[in-house]
Structures are given as C-alpha cells and as structure tokens.
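Here the complex is missing a single protein chain, while all its other protein chains stay put.
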Amino acid sequence: MINADLLKQLIEFRRERDWEQFHNPKDIAISLSIEAAELLEWFQWRDKTEIQQMLETDKREALEDEIADVAVYLSYLCHDLNIDLEQAIKRKMEKNAAKYPVEKVKGRADKYNEYS
Amino acid sequence: MINADLLKQLIEFRRERDWEQFHNPKDIAISLSIEAAELLEWFQWRDKTEIQQMLETDKREALEDEIADVAVYLSYLCHDLNIDLEQAIKRKMEKNAAKYPVEKVKGRADKYNEYS
Amino acid sequence: MINADLLKQLIEFRRERDWEQFHNPKDIAISLSIEAAELLEWFQWRDKTEIQQMLETDKREALEDEIADVAVYLSYLCHDLNIDLEQAIKRKMEKNAAKYPVEKVKGRADKYNEYS
Partner (left out) sequence: MINADLLKQLIEFRRERDWEQFHNPKDIAISLSIEAAELLEWFQWRDKTEIQQMLETDKREALEDEIADVAVYLSYLCHDLNIDLEQAIKRKMEKNAAKYPVEKVKGRADKYNEYS
C-alpha cells in the first residue's frame, strides 16, 4: 500500500521504542477503529459549507493527521498479518462489481444504500 | 499510497455506476468509521488463540475484505481532498518522534498508552 | 438506567444461554462500539429529508433495534462494573456545566465544537 521505505520507517519506529509488544491484531483493529472515530470527529456537527471552509485553513492539517493515523494502523495490520493490501482491494472490488453490475445499479440510490 | 492504476479503478467504479453523487467528505468519513467497526467485528469476543486459528482458515478472507473496505474509503477520501497520504504519514511520524523520543519512552508502557 | 425488571431480563437472557463467559468489560466495550457503528449506518449517505421520511416508515424499527442494542451493552457494562449510570451522568453534566457556563458559551458554535 504505502511504499516500502515508509513502511520500514513505521516498523522501525515501534521497534526502536520497544513497542511491538503491545501490537497484536485485535488491539491494532481496536486502535484503527478509535482513529477512524477521531477522523470522523473533525467533521462532527459541521455542514458542507463549514467543511469546505475548514479545508482551506490550517484546520486541514489536523484532518490529515487523523487520516495518517488510520493509514499507519492499517499498514501495521497488513504487515503483521502478511496481507497484500492491493490484492485484497482488487478481489473485493471484483466481488463488488459482480454483485452490483453497472446496468442493474446505475443511478439507483436504493442499490447504493444496499451496496455500501 | 495504493498504485495509480488501482486508484483509477476505484474512481471509475463509482463513476460508471453514477455513485459519486453520494460521496462527500463527511459521509465518506462516516463510512470509513462503519467499515473500521466491521473490521473490529471479525475479532469480537475472540481471544489470541482463536484469532490465530481463524487466520489459518478461510475465515481470513472475510477479514481481508473488511481491511480492503477501509482502504477503499481512505483512498476515496485522499483522492477527493487531494491529500498526499505518504506526505501526511511522514509528517505525522515526525511529530510522533519529536513528542516521544526513543531515549525517553523506550520500554515504557505508560508512555505507550499516552502515545497511542 | 433501565428499570430493574428489564435489567433482570437481560442478565437472565445471557445466563440461561451460558453466554456470560464471553462478557468481560473490554469485549463489551468493543461490542458497544460495533453497535454504535450499526446505529450510525442507518443514517449512512442519507440527508435530512430522507431521514425524516424514513422515520415515518417501517424502516424506523431497524433504527430502534440498533438503539436497543447499544442500550443493552451499556446496561451489561454498568451492571458488571457496578456503575450507577444516573450518578455518572449527573457528575459528568456538572463537569460540563462548570467548564461551559451559560453566559460564556450561549449561542457560540466554536464553544459547542470545543465542548462536544
């Protein structure tokens, strides 16, 4: 997913602090969920106009930080469980395409809600 | 983050189904959070032994599907908000390293809990 | 929180199925988070108009089911940890009131975002 050098940095970061001892798949999944909620919190109570404005100020950096946090835990999880993320995404998109063929679902909100 | 061809596939997938109309940053953030919870659900009630066993069976594919779902929404969010994910991760890791220097935090669980 | 008879029913439900063995505080907290995401999912992609309409159809029952699921795990958690929920709420609201006095925050969106 992220390039090999960056992944190496992430692995080294936790190793040199002797923090891999805390990382097991279930606790990483918990952490990913917590970070996803912090990402969502950036949008809490805000409407589309406010969000557009916030994205044009220095508030944007806080959002990018939360997105980074989610991506970091996703990277640790894929690394530790030996998951090829791009393969996993390809396979899931194939399942999605088969289940929701264009001609059946195009423009249909009900199908979108069932899909997502 | 994910390679350019795969990202192109994701963007085309929602376009050809006329589904971009549903995608705005706040609703994508909501969806990412929902998928993170589905990822966590794979581990629900399970202990380390059960998890290890499950990873060696076909149950593993369901976990990879959920990880893919999180990665897909993360990709749409970064694409739509024009976020360079690797840059965002690099910057966040620099902040983390400055806040938690190795010599101060190595092996310290209290510092890890404060960090994460 | 919920009345004593209903709580007794919940405790009996898991006991007679020999399911308390799965309930420990961390796993109940995980489950509460998963159910909160399922509650949020009912609103996924929907705008205010659609939500208003959905609340007037039989779709409303699915939402009430998810709200019930969150409340059930909250009840198990408070029961198992011996937490007086009304006391906890009272104390938290006192902290909130002290931190956000009416005269300082009334009508201020920035204060509301900092508060919540």
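Should a chain be cited, it is by its letter among A, B and C, assigned in written order, with residues numbered from 1 in that chain.
Heads up, the rule we're going with is that a contact is a pair of C-beta atoms (placed from the backbone, for glycine too) under 8 Å apart; a residue touches a chain by one contact, two chains touch by 3 or more.
Quick caveat: nothing in here was measured; it's all calculated off a predicted structure.
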item	value
Contacts of subunit A with the absent chain, listed as residue ranges	22, 27, 30-31, 33-34, 36-38, 40-41, 43-45
Touch residues of subunit C, complete complex, unshown partner	1-3, 6, 9-10, 13, 16-19, 22, 24-26, 29-33, 35-37, 39-40, 42-43, 46, 48, 51, 55, 63-65, 67-72, 74, 77-78, 81, 83, 85-86, 88-93, 95-97, 100, 102, 105-107, 109, 112, 115-116
Hidden partner chain, residues of subunit B it touches	30, 33, 44-46, 109, 112-113, 116
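Note that in this section only the chains that are shown with their structure count from here on.
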item	value
Shared interface numbering between subunit C and subunit B [over half = same, under half = different]	same
Subunit B-subunit C separation of Cα centroids, rounded to whole Å	25
Subunit A: positions in contact with at least two other chains	30, 33, 46, 109, 112, 116
